[in-house]
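Have a look at this one before I ask anything.
What you see is the complex with one protein chain gone and the rest in place.
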Amino acid sequence: MLLIKCPWCGERDETEFSYGGEAAIKRPLKPKDLNDEQWADYLFMRKNTRGLFLEQWNHSVGCRQWFLVERNTITYEIISTKRINSDALNSEVPQ
Amino acid sequence: MLNEIKKYALDGFINEKESSVISPQGLEINIRAEINFLNIRGSINDSDFIEHAEAVFQQTLPLDFNTFSVGEHHIYWLAPDEWLVVTDHDLKPIVQKISPKIDLYVTNQTGGYTQLILQGNSVRSLLSKGCTLDISEKKFLIGQCAQTGLGKAGILLALTDSSPTFNIIVRRSFAEYVGLWLKQCGNEFGVNFTHKH
Amino acid sequence: MNKYSAFSLFKNALTNNKNWQASWRDASPKVKYDAIIVGGGGHGLATAYYLAKNHGMRNIAVVEKGWIGGGNTARNTTIVRSNYLWTESSLLYEKSLKLWESLSQDINFNVMFSQRGVYNLGHTLQDMRDIERRVSANQLNGIDAEVVNAQQIKEAIPLINTSETARYPILGASLQRRAGVARHDAVAWGYARAASELGVDIVQQCEVTGIRKNGPQVTGVETTRGYIETKKVGVVVAGHASVIADMAGIRLPLESHPLQAYVSEPLKPVLDTVVMSNAVHGYVSQSDKGELVIGAGIDSYIGYGQRGSFHTIEHCMQAIIALFPNFSRVRMLRQWGGIVDVSPDACPILSKTPVEGLYFNCGWGTGGFKATPGSGWAFAHTIANNQPHELNAPFSLDRFSTGALIDEHGAAAVAH
Partner (left out) sequence: MQTNRLNQGGFIDRNKTLRFTFNGQSYSGYQGDTLASALIANGIKIVGRSFKYHRPRGIIGSGAEEPNAIFQIGSGATTEAGMRATQIELYDGLVAKSEKGWPSLSFDIAIINDWFSKLFGAGFYYKTFMYPAKFWKIYEYFLRRMAGLGQAPKQPDPDHYSHQNIHCDILIVGAGPAGLMAAVSAGKSGAKVVIADDQAMFGGSLLASKEIIDGQSSEEWIASQVECLKALPNVTCLSRSTVFGYYDYNFLTINERCTNHLSEFTAGQIRQKLWRVRAKRVVLAQGAFERPLVFPNNDRPGIMLASAVSNYIHRYGVIPGKNAVLFTNNDSAYQAAIDLKMAGAQSVFIVDSRSELPSDMVDAAKKCGVELQFDAVIRNAIGNKSIKAVEISTYDANDNTCKDIADKRECDLLIYSGGWSPAVHLHSQSGGKNKWDEERHCFVPDKPSQASSSIGSCNGTWILEDCLKEGINCGQEMVTNLGFQAADINLPNSKKIKISPMKPLWQVIAKDSPEHLPKQFVDYQNDTTVSDIYLAVREGYTGIEHVKRYTALGFGTDQGKLGNINGMAILGQALEKPIAQIGTTTFRPAYTPVTFGVVAGEDIDGMFEPTRKTAMHNFHTDRKAPLEIVGQWVRPWYFPRDNEDMLSAVSRECMAARSSLGIMDASTLGKIDVCGKDAVSFLEKIYTHDVAKMSIGQCAYGVMLGEDGMIKDDGVMARLGENHFYLTTTTGGAANVMSWLEQWLQTEWPHLDVYMTSLTDHLSTIALVGPNSRRVLQTLVNTDLSAELFPFMRTCKSEIAGIAIDLYRVSFSGELAFEINVNSNFALHLWNLLMKAGKDFGITPYGTETMHVLRAEKGFIIVGQDTDGSVNPLDAGLGWLVSKEKDFIGKRSLERADSMRKDRKQLVGLLSVDNKSVIPEGAQLIEKKSTSGPTPMYGHVSSSYYSPVLGYPIALALVQSGRNRYGDKLLAISSDTKAIEVSITKPIFYDLKGERQRVE
């Protein structure tokens, strides 16, 4: 049972979150310029990393925010969680 | 006149025959549907928005995550760009004060929520049966709120006083489930439901 | 090799069971093979067996990083059925089911394939539409299937809750009578023994650490027990497919998730068939030993830890009690998790790859066990002939570029 630190709401039980899979898959700016293989790569091919992995989670039962989680997929240890494009925002969670 | 024709999610939930004697360990649950809810959206990076919101509602907008402010209304933090106003006041005159020049967006949610007020010694024990949040005295303070799960429904939970009194705000279509959940799980403590009009 | 039979059992009892031979040779890797199968699970061992038996390739090895049959083969709920929606899937699984039906005799190892029937329950009107669609398709594909109503279900499974006021009332089910369960360990050991008998080297404690290529051609594999030269490498490593693919520099459309299961304490016979409900996420049968064997839904996140989250077990338990309220006092003995590799269309990849001589068999998601014989059979054909059999041609990797997916998700494909 993971304990995930929502960058806004703090540590919450896994059941409050939903999973969004691999993070940082940038949607191509001009999809029509891609051939079928390139498009398939964006669409389907995944790193599926065994080890340190950057992924997306949504605090779906809470503040509905999507955020980034760096997690070890073997030990399930979460190294860090952070907001998307959130470098500027850094206020701490009260508690 | 309009008040009489309104129907709330938990109307008819209380079966008078069932109302039980409550032990000192028990708790009192007050169904408070007849209030108004308004959702606010805007950017916290936009000082005009914050200033305007506070002017419109005559109250501080809680910018600290998972807190609420109390004044004429309760204003709950829901998300970095979202708040919920819970109020006895009519919404219309408030909404009319909103300037179209400011990026402050509201949606009326009055029909969408129901509020339950839980009081008694066993409230924490009862909620902890289905809520994974740490709501012990030292961890969940007065003035704090959290959107979390209760059983299989999402709720907004807030602690308003040390008696303790917890507010649960739940979406209309989940209110019956939450009511039944509280009734069933509260059985071991004894629960008394009341309506406040 | 000893032949297994009641007679041999008797004969060996007379000599205090001292003359039994090893089921398979525990081989050390040779420097060179004609083909190497990476992964000593059921699928890998079956592949090796059929390569040797059907295609005469005997100078081959199965390399396994741990002990054979120790991955998903040892961790699944052993359901075997072939009533899939799409023709492509159902023909492949039906091939497998046919092989199951004579597998014990074929490999002379009792895999205890028990054709006790599988019920896939429907709880909503849309479930029932999907069931009708799937059953009609099965029948046209020559696969036994029928639609049964709640009353028929109740007659066959007296303890099931068919109350109309249930949160998810049972409206009906599809039933495949030829489907059932098998003994998971026996499948791995039986194939290993039969393959070993045909000359296949089974190399345990041998982890692949690299794939060597010369241009587009595979030349061998690096392992923890040294480099092994070969021109053909078949990779069948379930949850770890992406890891091996990465070594060869190719990308796969897979995500590896935890999938959990649990068993009760052994009970006297109480459930004579297999019951699956996709809507509530519970899959239950009773093993010959008496344990209720129960599969839960998949955990949402990527995980290689062979364990999932407890709430998944709780939810599954609630589902099982919804279906069988009398199981509430039955006790959970043991729970565990496996790693399933899930593809975007919930269908496997049995395919050549852009690397010449490198073949992948993966993406079985939650449904791999039932496919073991058919998967091995088709994969062996693919490796031996360097082209897929018509049964597995639709399951090639390039379907993700063309878009010719075989979507078993949408059409109420059930897990396991």
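Read from first to last, the chains carry the letters A, B and C; within each, the first residue is number 1.
Just so it is clear, a residue touches a chain if its C-beta (ideal position, glycine included) is under 8 Å from a C-beta of that chain, and two chains touch if they have at least 3 such contacts.
Because the structure is predicted, anything quoted here is derived from the model rather than measured.
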{"item": "Chains still shown that are in contact with the chain withheld from the display", "value": "A, B, C"}
{"item": "Selected from C:190, C:234 or C:295 as touching the chain missing from the view", "value": "C:190"}
{"item": "Of B:75, B:94, B:131 or B:157, the one touching the omitted chain in the full complex", "value": "B:131"}
{"item": "Of B:113, B:166 or B:193, the residue in touch with the unshown chain", "value": "B:113"}
{"item": "Contact with the hidden chain (one of B:50, B:86 or B:153)", "value": "B:153"}
{"item": "Touch with the omitted chain, as defined above, among C:133, C:154 or C:389", "value": "C:133"}
{"item": "Residues from subunit A at the interface with the omitted partner, ascending", "value": "1-3, 13, 18, 20, 23, 26-28, 30-32, 34, 36, 39, 43, 56, 58, 60, 64-66, 75-76, 84-85"}
{"item": "In subunit C, positions touching the absent partner", "value": "4-6, 8-10, 13-14, 16-18, 20-26, 67, 70, 74, 87, 91, 101-102, 104-105, 108-110, 112-115, 123-126, 128-137, 139-142, 145-147, 159, 161, 166-169, 183, 185-186, 189-190, 204, 264-270, 280, 286, 288-290, 307, 309-310, 313-314, 317-322, 325-336, 344, 399, 401-405, 407, 409-411"}
{"item": "Residues of subunit B in contact with the chain not shown", "value": "1-2, 5-9, 12, 33, 37, 39, 41-43, 81-82, 103, 105, 107-113, 125, 128-132, 134, 136, 139, 151-153, 171-174, 176-177, 180-181, 184-185, 187-188"}
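Here is the rule we go by: only the chains that are shown with their structure count from here on.
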{"item": "CA centroid of subunit A to CA centroid of subunit C, Å", "value": "31"}
{"item": "Subunit B and subunit C, separation of their C-alpha mean positions in angstrom", "value": "49"}
{"item": "CA centroid of subunit A to CA centroid of subunit B, Å", "value": "30"}
{"item": "Footprint of subunit C on subunit A - complex, ascending", "value": "1-2, 14-15, 18-19, 21, 36-37, 39-41, 43-50, 53, 55, 71, 73-76"}
{"item": "Complex interface listing, subunit C residues touching subunit A", "value": "240, 242-243, 251-256, 300-305, 309-311, 341, 344, 400-403"}
{"item": "Complex contact set, residues of subunit A against subunit B", "value": "8-10, 12-13, 15-16, 61-65, 89, 91, 93-95"}
